[in-house]
Structures are given as structure tokens and as C-alpha cells.
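What you see is part of a larger complex, with each chain still in position.
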Amino acid sequence: MGIRVFITGGTFDKEYNELTGQLFFKDTHLHDLLEMGRARLDLEIRTLMMVDSLEMTDEDRALIAHQCKHCEEERIVITHGTDTMAETAAYLQTNVTGKTIVLTGAMIPIKFGSSDGLFNLGSALAFAQTLEPGVYVAMNGRYFRAGNVRKNRESGAFEEKV
Amino acid sequence: MGIRVFITGGTFDKEYNELTGQLFFKDTHLHDLLEMGRARLDLEIRTLMMVDSLEMTDEDRALIAHQCKHCEEERIVITHGTDTMAETAAYLQTNVTGKTIVLTGAMIPIKFGSSDGLFNLGSALAFAQTLEPGVYVAMNGRYFRAGNVRKNRESGAFEEKV
Amino acid sequence: MGIRVFITGGTFDKEYNELTGQLFFKDTHLHDLLEMGRARLDLEIRTLMMVDSLEMTDEDRALIAHQCKHCEEERIVITHGTDTMAETAAYLQTNVTGKTIVLTGAMIPIKFGSSDGLFNLGSALAFAQTLEPGVYVAMNGRYFRAGNVRKNRESGAFEEKV
């Protein structure tokens, strides 16, 4: 069962620039994580963009939707910044049908020792293999349906809207 | 949706004894992993034993089956050594029905920087929430049905028997 | 041989705020590092400030010099941001005499898996035990005399001025 993985950036892939002291994007750490997890899945991985999700535009979301619609796979995982993950999920739900799409990300950059990224990736890939068509957010070990999820800005955790 | 987690030991929870240079069991690292993964799940965690899975006896397996049958939850994750994980899964399939049971573990101890444990735990908890009743092994980002899985001793990866 | 350790902040002690995505100071990680290094030294540790070294003022430097002069110990290690470490070293050389003072820091926060902080701390404590009175910068495994050291902004490494 092939799974398509789209990378869009987010905290997940941020690195520390030791010359400027700023966080920035270099390359994705997805391959390192899959190797660490000893994943033996049939994955097709593409980087669509490398942006902070607060800077993600409607055009960016249209591009992601286009890629989801036109890729061969029925099951898709998208790594995404957490700040607007719920918005992108809602957008994809409106614009893509008939596929299982799971968005995930990280609260702490992968390159930090204590990141949640590896855990989230493991759960997102599992949800992508087992959930029926639809758009979902996989965070905090749980899955949420697009349209009924938001990030709680105070706790940092995802929760149902109602 | 409550999930019961049973801890039985395995590489997952091995630590390095710096006085003897041997690997040994102290406490489980499960709580640390759940905190790192920022898990917000309704979990009930119990340590049943702390053994190397090569030393797991029929009596141990009977105890695990008993606990699976009599716990309140319909969904169960079991951390287990990889060497006899397939055997315990087959045993549970014969002895417990009507529940979703997912066994997982690690090839590398959690306390090592590069462990697959966090990835496996994320996927096991996701599979436990989504798979229909039955017994499964969750390793390498995949799930396998009990009875049709074995650990490849040469590659260290899990695979279907046929 | 007692060593006084003064903490002033710098990259060394920066943490990632997962709610804002910013780096910030919480507590010092010095005690964790000393425990990891299994240090068995007679250390007296004090936090003087927690600042980015680019924001360190003359008043801050006067405070550090005052503390160096008036503490009981003859040997002192100071953790400091790398950007103005050379400036503070020069200031201390002018204002404190008769003590062995070693400044050190990190290019990458301790909380990142790949920090140089533990290495630098090990070398700074060793230099503090063995160098004659004077002010030094300990970075890159080397020691430099105050007044003859600068941070190369392009490579991030410390080097002699001449």
C-alpha cells in the first residue's frame, strides 16, 4: 500500500543557525526519522515547500491540494507547521475527495533532542494506513477530523472545536 | 476512547549499567516517551513484568492473556521484546477475542539516542485506535496480523510469513 | 581546589519555547551537564544574569568583574554568549588580577542534541585547574589569552587576533 508524503516545512524541519542564532530551514529531516524508525513502508516523498505555516498563503494551499489530487497514491501524509495546520486541513477537505490525507507536524524541531516529531510521524503513517478517505490532523497521539480541530494556543495541544 | 497499555520489558526498556557494563531493566521509559510525544490519550498503564522476551515463559504469556481478557478497555497496546513478539501475538490471538491488541517494541533501547521506540509507540497507539478487533504486531511503521508475521533474524525487520 | 562558576546566559542556556517558536532563557543547564560529565569537582555555582551576550552592558561586565574579584576562589569559569565573549574577557583582564578566569560558551544550545557545550565545559574546567593566573577564552578545544582572541563571524570559530 503506497503512501505519498508531502513536506511543507514547519517547526518539524527547523534547524539552528549557529552563526546567527536564528532558526531556519535547511533540508528536511524526514529521511533521518524514517531511518531511525526503521520504517519499511512503500513511501514516495516530495518536498513541496519549506515554509513557516504562519506564512503559508492561499496559493500554497492550492498547490498542496493540486498535488494531493493528482498524485497516484490514495493515502497521503503531509508534514506541516502546527500554527495553521487546522486551516490547511479544512481547505483540503473542501478541495480534495476520495483520499485519506493525514497532516502532522511537531511542537519542537526534530533536531532538538526532545522533539515530538518521531512520535507524530509514527502515528500519522499508521493513521494514513487505516483511516477511511477524509482529511485528518494527527497530533498528540490522536487523530482529528478536518473542520473539527484547532490548536489550543495556551496549551499547545490540539483539541476538538466543540 | 480508553487504551490499556501493558509493559512486559524487552529491548525497549533496557538500560546501561555503568558499573558492570551490562544492559539491564530498571524502570519503564514509557512515561517519558508519552511526555516527549505530547500524548493526550486516555491511557491506563500497567507493568506486568520486565523480562527479556527470549526468557518469556508460557506462564508469562498466560498472565498477559488473562490481563487482556479481564481489563475494562477494548483497545490494548503491549510493549514486548522483539525476539518472541510474534509468538506472544499468536498466543494472544488464540486466547483473547473481541479486543484490538497491538504489540510493539524496539530494536534499540530507548535510552540510546537513535532508538526506534518513539516511532513504534506512536504507530502502535494509532493502530490500536483504528484497527478492528484482532491481534497485531506494529513494527517498521506497519502492522501485521498475528499468525502471519515473523522477525527476520538477518535484517531485524518484521515481515509476513508468506 | 575549589572552582567558582558564574553563569551569565548565552546560547549555552537557550531553550525552545514551543508555544511561540522563539528561543528563550529558562534555567541554566549547567547542573545537568555536570551530572552527565560525572564531574567530581569542588564547584560553587552562581547565576549572575541570563542574557544574550549581544545585550550585555558595561554595567553587566562591571558586575561580573566585581564578583570575580570578591569571590573566595582563585579559579573561575564563566559561561557566556559567544558574540561578545572576547570583549568581556578583555574587560576582565583589565579589571581583575591574580586569578585564573576562563570564559566558555556554546555555538549550539545545550538542549539541542548536537551541542558543543559539554565539550567546552569539560575543557574550560580543565584549563581553570591548570593555567596560571590570567583571563582566558576556552572554545574549540583550545584556550586563548584575553586581548588576543576574536570570534570569526564567518566560520563561527575563535582565533588569535594576529
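Chains: A, B and C, in written order; residue numbering restarts at 1 for each.
Please note the rule applied: a contact is a pair of C-beta atoms (placed from the backbone, for glycine too) under 8 Å apart; a residue touches a chain by one contact, two chains touch by 3 or more.
Just so you know, these numbers come straight off a predicted model, no measurement behind them.
Engineer: In total, how many chains does the complex have, if 3 are shown?
Structural biologist: Taking the entire complex into account, the copy number is 4.
Quick note on the criterion: only the chains that are shown with their structure count from here on.
Engineer: In contact with subunit A and with subunit B at once: which chains are those? Just list them.
Structural biologist: The common neighbours do not exist; no chain touches both.
Engineer: Same residues or different residues where subunit A meets subunit C? The copies count as same if more than half of the interface numbers are shared.
Structural biologist: same
Engineer: When the Cα trace of subunit B is superposed on that of subunit C, what is the rotation angle, expressed as a multiple of 5 degrees?
Structural biologist: To map subunit B onto subunit C, rotate by about 180 degrees.
Engineer: Hey, which chain is the most central one here, using CA centres?
Structural biologist: Centroid comparison flags A as closest.
Engineer: Centroid from C-alpha atoms only, then distance subunit A to subunit B, rounded to Å. What do you get?
Structural biologist: Averaging C-alpha atoms per chain gives centres 26 Å apart.
Engineer: Measure off the straight-line distance from the CA centroid of subunit A to the CA centroid of subunit C, and report it in whole Å.
Structural biologist: Here subunit A and subunit C have centroids separated by 39 Å.
Engineer: Could you pull out the residues of subunit C that touch at least 2 other chains?
Structural biologist: Where subunit C meets two or more other chains at a single residue, that happens at 113.
Engineer: Report the residues of subunit A in contact with subunit C in the complex, numbered from low to high.
Structural biologist: 11, 16, 18-19, 21, 23, 52, 107-109, 111-114, 153-154, 156
Engineer: Would you pull the subunit A residues touching subunit B in the complex into a rising list?
Structural biologist: Those residues of subunit A that touch subunit B are 33-34, 36-41, 107, 113-116, 118-127, 129-131, 138-143, 156-158.
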